[in-house]
Every structure is written in C-alpha cells, then in structure tokens.
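Okay, structure first, notes after.
The other protein chains are all here in position, but one chain of the complex has been omitted.
And then subunit A:
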Amino acid sequence: MEKILFNNLSFAFDKQPILENINAEFKSGKIHLLTGISGSGKSTLLKLIAGLLPKHGGKITTGTVSISTNGRIGMLFQDPLMQFALDTPRHELEFTLENCQVPSAEIDSRVKNALQFGKVEALANQLISTLSGGQQQRVALSVVMAMQPSILLLDEPFANVDEENRQLILAQLLKINQENHTTIIITDHDLHGYQKLNPLVWQLKNRQISTLSASQRRKVLQDNRSSIKTSLPPATSLSIINFTKLSLKQGDKTLLTPASLALLKNKATLLTGPNGIGKSTLLKAIAKLVKYQGTITYNNQNIQKISPRKYYQQLGLIFQHANDQFLNVTVGEELNLSRKNGHNPYFTSRQIQQALAELDLAGREEQVIYSLSGGQKKKLQILLMLMMGQEVLLFDEPFTGLDQDSLKTVLKLITASRKIYPQTLLIISHQLNGLDEFIDYHLEMNHQQLKYCGGNS
C-alpha cells in the first residue's frame, strides 16, 4: 500500500529551520495542492518526499518522513533548465527510460506518448537550451510522465506555462489521476483553474502545515491575492525611467505587448503579478541583461547609449539569488568594498555599525559569506547595495526567506537611508505584508500588460 507520512518532522538548512513539527499524511490516489508564500518550504517538502533531501543537503532535526510505494516517484523541479542532463528532449527521454530499465523495444513508443502528453512533439529534436522556460517546463513534465510514476511531485509546474497549455495539462493530470490512481502533489502560487481537479489543499505557513476546510479551500481557490492600498501616480510628476513601446519576449512566448509607462523619481514602486509572467525579465531588461523591443530611457537618455560602467553606477539590481551579488569571501571584505566604492551619504561608519547590529550581522566580519543563512545573506545583500548609493535600485524578490522581524528592520533601514539620500525603488515581491507604508505606487503585470493599479478603481 502506498503511503506518504510525515511524523513530527522538522528540517533545517544550515541551522536555519525550514519546516517544524510537520504532521501530515498525503492520501494515495488523490490530488494534493500545496500552497504558501515563496520560501515557506514547499519545495523542501517535495524534495523530502522524493528522497533528494536530506541526501543532497540539510538535516532532519526531529521526526520522520516515511514513503512507501510500489512504483516510481517522479518529480518536476522549479527551475526548468536545471533538470536536464542531455541536449534534446528525445535524448533526455531515452536516457530516463533507459534508467527505468524499460525494454529497448518499448522505448520508442513510450517516448512518443510522453512527447504527446506535454504537447512537445515538434520540439523533440531541438536543443533544450534554445527552448523558452515554458517549453522546457512542458518537456520536463513529459519526461516525468514517461516514467509512469505512482507518485507525481510537481513544483510550480506552470510558472512559465501559458494559459492554454496550463488548462490542457491540468486536464491531462486529472485524467491520469482518474485512470491510474496516481498520487499527485502540486505546489503553486497561482491557484486558478484547480477547482475542477477538486484537490485537497494544504497550506504551509510559518514552517507549519495545515489542511484547509472545505470553506477555506473554496476561498483560497478563488482569491489568493493580498491587497495593498496605493494611489495612482499623478499625471504630472517627475519620471526617471521611461518605457516607450516596450515589449518583451522569452523564446517565442510574448511576455509584454508594447507598453509605454514611466517610473517616478524617488518613489518606491511595487511590481506584482503571477509567476512566470515576466516580472524578472522586465527588471533584467531595465538592467540591460536581456534583449527587448522598444525603448527604455534613463533620465531621457536611451539606456543602450549609456556605457555599462556609467549605467551601473546609477542603477543597481538586487538579484533574486543573493549569491549572485557577492564578489568576495568574507563579510568584512564585502563591507569594505561597498565602503570604498559606495557613495550613499547616509552610511557613515557609525551608521554602518548600527545597521549591522540591527540586522544581527555585527561581529561576523571574519565569517565566510557562503556559510551565512539564507536570511542573513539577503540582509547583507540589501545593505551592501544600499551603501553603493545608486539612484535607482531594482529589487527582485528581496524579502524571501526573511522573517517578520528582519523584514521590519530591513524596511526601516531603507526608509531611514532614503530620508537622507532619496532613491528610486522598483520592487518585485510576492510578500506583501508590511509593505503598505513603504510602497508609493503599485504596478501590476498580467496578461502581457503592465499597468498601475490603486486609487478608487
């Protein structure tokens, strides 16, 4: 008999607890939907079921997780490109089926069926690195389905998949669940379209798991967006970055149809929208990291005509992955670099010491950055970039992995710094709690459109 049972399980990464006292039994043959904000431990939970953790890092501090199944466990990862070992979808499928010891004579037909499942027949022989994120995700789904798993774990499977394919795949999932009694556990931020699967809904919050009652479930499946109150920007205000007929693409998928819009100088603008809609790509376009169509100007100058060295003195990007930001080995070396090259007048030596103390980073100068916890890295990263003192700072999910207290401290620090040295901020965040006071305007990206929301509308 199949069983997925968590018994008082706690799990920690680098001494930072991710899950605490999880008690849950995922009933076999059902569809389970696991919700929760970014960094709440959804992926960790799936990887524990798949047996990838604690084998590849982290530690179970208490309790057990017991999985028993007669079949295979198939898992789809969040980062689409990071789950292929071979060059083309066909080769990856063949590799997988060989691993599963499928007899040679059956491999061809299983490959064909799997390609049909993910609607990727036409892409079978293309290089995976040339496919868009959504296409890669569909290929990954095909590969997992080819394994004919009895337990199917899907980590944000639709992050980059467009609406039409999302509906198709959801229907396919329902079909395999009904026909083969496959246990399916899905994590997702965006919950629309799941009603027809009639899933059991679980919520991960503050490292704990709970199952939702029928009425809560109805509510969650309808509306999961916390609202934030802002006003629309006034028509006559000073802008710093302007988009003129800006459009964005990823592979052959359109992320943004031509939009013209302004970002206001010295204001904090929040950017929200479903996963995979193109928010990070928009930030990367502004930071000249990806190609785009149309024009982006900075202080009325086309950004393509500003030399990189000059441009990045005026515009900083806080990367989604904190590790991307660091250049040195120890905390002290990083601080010295920002002290030397930075020009934010707020950060005098005294202020830096105070900020370090408040962020709980004081006395760690000798520590190797990569041994800091996720939250500490995030705090250090934000501090280092604030010290640099660019006119514009773009934040890509800066608050993931920060607890409520740390978040408050970080917001307080940014606010204090902006009083002395005003900066323009553009912030992508799924985490909206506590941002009400902090945010001036709110941009929403959805259905390939970008628009300000708020006011009385």
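Methods note: contacts are C-beta pairs under 8 Å (C-beta built on N, C-alpha and C of every residue); 3 or more make two chains touch, one makes a residue touch a chain; residues count from 1.
The rule is short, and it goes like this: contacts and distances are computed from a predicted model.
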| item | value |
| --- | --- |
| Record-based protein name (UniProt) of the chain missing from this complex, from "Menaquinol:cytochrome c reductase iron-sulfur subunit", "Energy-coupling factor transporter transmembrane protein EcfT", "ATP-binding cassette domain-containing protein" or "Long-chain fatty acid--CoA ligase" | "Energy-coupling factor transporter transmembrane protein EcfT" |
| Touching the absent chain when the full complex is considered, from A:186, A:317, A:331 or A:355 | A:317 |
| From A:37, A:65 or A:102, residue that would touch the chain that is not displayed | A:102 |
| Touch criterion as defined above, residue of A:4, A:22, A:37 or A:50 at the omitted chain | A:50 |
| For subunit A, the residues touching the chain missing from this view | 47, 50, 52, 56-57, 72, 74-75, 77, 79, 81-87, 91-92, 94-104, 107-108, 128-129, 143-144, 147, 287, 289, 308-309, 312-313, 315-317, 319, 323-329, 337-338, 340-342, 370, 384-385, 388, 390 |
